[in-house]
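One protein chain omitted, others in place.
The letters A and B name the chains in turn, as written, and every chain counts its residues from 1.
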Amino acid sequence: MDDDGLVARVAAGDDTALRELFSRHAPWLAARLRAVLPAAEVEDVLQETFLAVWRGAGGYRPCGAAGGWLWGIARRQAALLLRRRGPAAAVLPGEVTAGARRAADPVELALARADLAAAVAALGPPGAPEREVWRLLYVEDRPVAEVAALLGVPPGTVKSRAHRARRRLRAALRAGAAAEGGSR
Amino acid sequence: MSDTDAGRPPGAPASWDTAPADVDLGRVWTGVAAQVWRRDPGWVERLAGRLLRSPGLARALVATPSLLLAWIIATLVVLAAGAVATLGTGTPYVALFAPALAAAGVAYAYGPGIDPAWELSRSVAVGDRMVLLVRALAVFGLNAALGLAASAASGAAAALTFGWLVPMTAACALALAAATLANSANVGVAAGVAGWAIMVLAGRATLGQYTAAVTDSALVLPYLLFAVCCCAVALFATRISRGTS
Partner (left out) sequence: MNVDITDLTRRFGRTQAVAGVSLQAGAGVFGLLGPNGAGKTSLLRMMATVLPPTSGRLRLLDRDAGSYAPRREIRRRLGYLPQNLGYYPGFTVAEFVEYFALLKDMPPGRVPRAVAAAIEQVGLGDKARAKLGTLSGGMLRRAGIAQAIVNGPELLLLDEPTAGLDPEQRVAFRALLRDLGQRATVIVSTHLVEDVGAACTEVALMDAGKVVFHGTPDELIARGEGTGAAGDAPLERGYSAVLAAARSTTAVA
């Protein structure tokens, strides 16, 4: 049964469907949350997320994007938890904010980091062309000529891959936001 | 294992392996399932739990077969029919029905005849005698209240309205004693109803009216003594050494 069907069953009060949803989605949700939260908080957020799913499954409109909907709920629950416990719970030791721009809301910063990590994953596995270009050009901040030499491709290819990467990232981030908005 | 969950439960899907190693998904799921599977006690059970100072006893009370809605409705229907019939014919049917109904209710409150998990119930901390006592009293009280309401509604004389409470006590005690002695709720019902029917018919035979069993004040003391004896029998029958070999 696909995810949309499962959510519909959960809305109808079927707890075995919730169990199946949990076994399918909790692992990757946990991994994504773990990027910004310590393990104990991840467990609490996951628990609240799936309880929210149990109670609010009726509000899901079947559109094949159950994963995005779930992540939206998890994100909301994480924000709630962080606001309750204070932003110190979110910042992992050793993380440095590149650019040192003071975020107005540390909670949002932490969650934005998780969103970005997810969107970068949409570029493909590590080593894929767009992802490599992203890493070298934007994360490591190298000039185009150097990236072209490292990858062994002409600079024009580097620029077009970078363009594709930016487009995909934009779409992924937008899709994440849309999923959250579409679930009321 | 109540608080320290044993990690990944048997049969947990392999997909859980992709989760971060320090996140215990088993523990998370137990927390979710705990809220999803729990039964929310209604206000009756919560109140009973506070009054009886034992949530277990309150849950046992709420699970009484003769306190289920279906049973209560059936009792109400019979009593209402009796009240209506009384209004029509003048014979106080409520006073005649109520003791038998209560006796049946008490017999069906507890016991191996109706409790399939009888053996297990005898190994738990909330003692089965407590459960029996609380259930029997609750059934008795409910039947008394319903009967009084029906009796008052049927316009019977005050003596009749309250007079059947004592015979009802005796009939219930008889049903209880029989049920616990014979380990069967049906025997209890049969004994209680038959005993009451005999009293009513004997009253008719000796004093000329069906209600003699209820109104004859000379019977009050014998009824009460009989009830006490039956309770003693029930106590004896439920002593711990009772066990089907």
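As a working rule, a contact is a pair of C-beta atoms (placed from the backbone, for glycine too) under 8 Å apart; a residue touches a chain by one contact, two chains touch by 3 or more.
Since we're looking at a predicted model, the values are computed, not measured.
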item: Hidden partner chain, touching residue among B:69, B:125, B:205 or B:218; value: B:125
item: For chain A, the residues touching the chain missing from this view; value: 15-16, 19
item: Absent chain, residues of chain B that touch it; value: 1-3, 5-6, 9-11, 26, 29-31, 33-35, 37-39, 49, 54-56, 59-60, 63, 115-127, 240-241, 243, 245
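What we mean here is this: only the chains that are shown with their structure count from here on.
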item: Centroid distance [mean C-alpha coordinates] between chain B and chain A, Å; value: 57
item: For the chain B and chain A complex, residues of the former touching the latter; value: 12-13, 15-20, 22-25, 27-29, 31-33, 35-37
item: Parts of chain A lying in touch with chain B, wherever the complex brings them together; value: 15, 18-19, 22-24, 26-28, 30-31, 34, 39, 42-43, 46-47, 50-51, 54
